[in-house]
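With one protein chain withheld, the remaining protein chains of the complex are depicted in position.
Labels A, B and C are assigned to the chains in the order they are written; within every chain, residues are numbered from 1.
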Amino acid sequence: MSDDARRARWERSGEWPLTVAALVFLVSYAWPILDPGLDAAVVTALDVVTWVAWAMFAVDYGVRLWLAEHRVTFFRKNLLDLAIVVLPLLRPLRLLRLFTLLAVLNKKAGGSLRGRVSVYIGGSAVMVMLVASLAVLDAERGAPDASIDSFGVALWWAATTVTTVGYGDFYPVTTEGRFVAAGLMLAGIAIIGVVTATFASWLIDRVREIEDEASEQAPSKRDVLRLTDEVRDLRRVVEELRSQK
Amino acid sequence: MSDDARRARWERSGEWPLTVAALVFLVSYAWPILDPGLDAAVVTALDVVTWVAWAMFAVDYGVRLWLAEHRVTFFRKNLLDLAIVVLPLLRPLRLLRLFTLLAVLNKKAGGSLRGRVSVYIGGSAVMVMLVASLAVLDAERGAPDASIDSFGVALWWAATTVTTVGYGDFYPVTTEGRFVAAGLMLAGIAIIGVVTATFASWLIDRVREIEDEASEQAPSKRDVLRLTDEVRDLRRVVEELRSQK
Amino acid sequence: MSDDARRARWERSGEWPLTVAALVFLVSYAWPILDPGLDAAVVTALDVVTWVAWAMFAVDYGVRLWLAEHRVTFFRKNLLDLAIVVLPLLRPLRLLRLFTLLAVLNKKAGGSLRGRVSVYIGGSAVMVMLVASLAVLDAERGAPDASIDSFGVALWWAATTVTTVGYGDFYPVTTEGRFVAAGLMLAGIAIIGVVTATFASWLIDRVREIEDEASEQAPSKRDVLRLTDEVRDLRRVVEELRSQK
Partner (left out) sequence: MSDDARRARWERSGEWPLTVAALVFLVSYAWPILDPGLDAAVVTALDVVTWVAWAMFAVDYGVRLWLAEHRVTFFRKNLLDLAIVVLPLLRPLRLLRLFTLLAVLNKKAGGSLRGRVSVYIGGSAVMVMLVASLAVLDAERGAPDASIDSFGVALWWAATTVTTVGYGDFYPVTTEGRFVAAGLMLAGIAIIGVVTATFASWLIDRVREIEDEASEQAPSKRDVLRLTDEVRDLRRVVEELRSQK
């Protein structure tokens, strides 16, 4: 078995354990943020769980790097994966693993490409807003002058940011919170872009369908193949003619 | 008559009564919001009217569920309809029934797909802004620190929100008002997306038309069919040739 | 000469006088707004000029309505023109006539459809921002609590609004100013939509061109016609064959 096949098998078999790890990470990450008056012992326990989930991500990255045929190429193409494991600032991004769940949901939904893009973007928007709300609340709480001090307010702030409305009634004041905000803004622009693009694609196709019905149709491959058969038949007739001589 | 045909008939015959119910609901919903000093007796009367309209929606949902051939499928595909009937928070969404009016207007307008999309999006934008203004005013009025305290201000707030400008001179401070705002932001992004997509579709078609005139044309189906006739004629000639022998 | 031909001639010959009237209107509209300490006599003179320009627009509308073959149709299709003449609130929209200048500039520039759309949208954006700045300054100046009190600030406000950034450092507080703002927001969304659509159209065409070069080409009409000639020649040969018998 080649290294690449081995790596593919590893990735397939690791999909579910890592998704579970991400879910566990979500709980142990979100709980102390949502409940600031948590018992110290619980916080410690959740901390341990967080580290175990981290270890799983780190081991997964290491094994994949080790199994890759061209390690330099793998390294260069998976910089984000490395950054998520190594940089504490990007810790919330470990929850990106949960997109696997979305992919599974999507496969079950089946349907057209546009339908699947819609499900994906809807799910991503909700997930990104939740993660950003948690991350910004984690960063802001405790900072002097911070206005984002509860999960409800953080969610509301995330909604005004991801839609680029930006009232300015709440905004992050810490460096870490501002990085979260910048990521959320990027996500917002991507979401707006995808919504627009999906509708544009639908509209362009619908207009074309209507036009196709109305105007002269282009010949189909089948038309040309039928014509080719016709000519081949003709040739056979003429060859018979020759042989009769 | 099959159940599905019966349901279709029910939906067709219920279209207008429900639109009228939605209009009546609009009046009895909007009046106490617009005129906070309304006489208590009138408020009670309007409340009764609101409940009657609600009963019509509830009965309609029940009959449609009962007539559906596959009730589980119907239930799953009409979750929004159920939510509008059951959840008091989604009460303003009962006005979505008024889109029937828009559909009728649109059918009369006729014209191209893009034209109809434009009418639809324009009408939807106005309707969504009106409903959101009423709903946010209903939610905010009376809340301490609320700045949205008149219908004019609510409309202005809706305009700055739906266009994602978001000055921040007015914004909701209650949970219910913020849900209304989130819905309006979503509507705003959808509207921006549709405006962009409609123009993109128009521009792409126009550019293609100009290019089609300028460049070598693709063969039309008619060209290929004419060629096929030509070959068939040829075959007949050759077959005559053979039979003459 | 038919009525419609007469109307077309009237519109053609009225194009330049009305553009000049709009320019004169711009000056007499903008001057008192930009220089609030203007001498009363000058203000009166400019007022007279404004009324003369208005009279020209009104006469133009009247003559076009009178010359129209189907007056009801003309009336329904030119509601905006009527509104601009009749409603004092829409007075700044009389400057829309200046778009004629843009059209002339554009015709001189020539070039591709996308190029012309770009020129048009650039010119429109500048013009809309200028007119909105003047109109909002006119509406806001003198209002208590108004923050937009100079043309520079009005221009800056227009820039933050048309791009939907909406910092909220300046915003209109009067009803008339808010209508101007709503118009500017709509223009902003239209401009963003057109910018996006223009680039999308360009990108889609470029990608298609590259793909066309790389992939199997579709047959051109010329290819099929050449084939048809080929078959026709064959037929002639076979018919000669028959006649030789």
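Going forward, contacts are C-beta pairs under 8 Å (C-beta built on N, C-alpha and C of every residue); 3 or more make two chains touch, one makes a residue touch a chain.
Every value quoted in this text rests on a predicted model; they were computed, and no experiment measured them.
Considering C:Leu46, C:Leu98, C:Ala154 or C:Ile192, the position touching the chain not shown turns out to be C:Ile192 (whole complex). Residue-wise, the contact with the chain that is not shown comes from C:Arg206, picked out of C:Arg9, C:Lys77 or C:Arg206. Of the listed positions C:Ser28, C:Thr50 or C:Thr160, the one in contact with the omitted chain in the full complex is C:Thr160. Mapped onto subunit A, the interface with the missing chain covers residues 112-114, 117, 161, 164-168, 171, 175, 178, 181-182, 185-186, 188-190, 192-194, 196-198, 200-201, 204-205, 218-225, 227-228, 231-232, 234-235, 238-239, 241-242, 245. For subunit C, the residues touching the chain absent from view are 152, 156, 159-160, 163-169, 191-192, 195-200, 202-204, 206-207, 210, 216-220, 223-224, 226-227, 230-231, 233-234, 237-238, 240-241, 244.
Although one chain is hidden here, its contacts on subunit B can still be listed: residues 164, 166-168, 196-197, 200.
Please note the rule applied: only the chains that are shown with their structure count from here on.
Chain contacts here are complete: no pair of chains fails to touch.
Here subunit A and subunit B face each other with different sets of residues for the most part; under half of the interface numbers are shared between them. The two copies, subunit B and subunit C, are related by a rotation of 90°, based on C-alpha atoms and rounded to the nearest 5. With centres defined as mean CA coordinates, subunit C is found 40 Å away from subunit A.
Once the centre of each chain is set as its mean CA position, subunit A and subunit B turn out to be 28 Å apart.
Residue positions of subunit A with contacts to 2 or more other chains are 164, 166-168, 196-197, 200, 231, 238.
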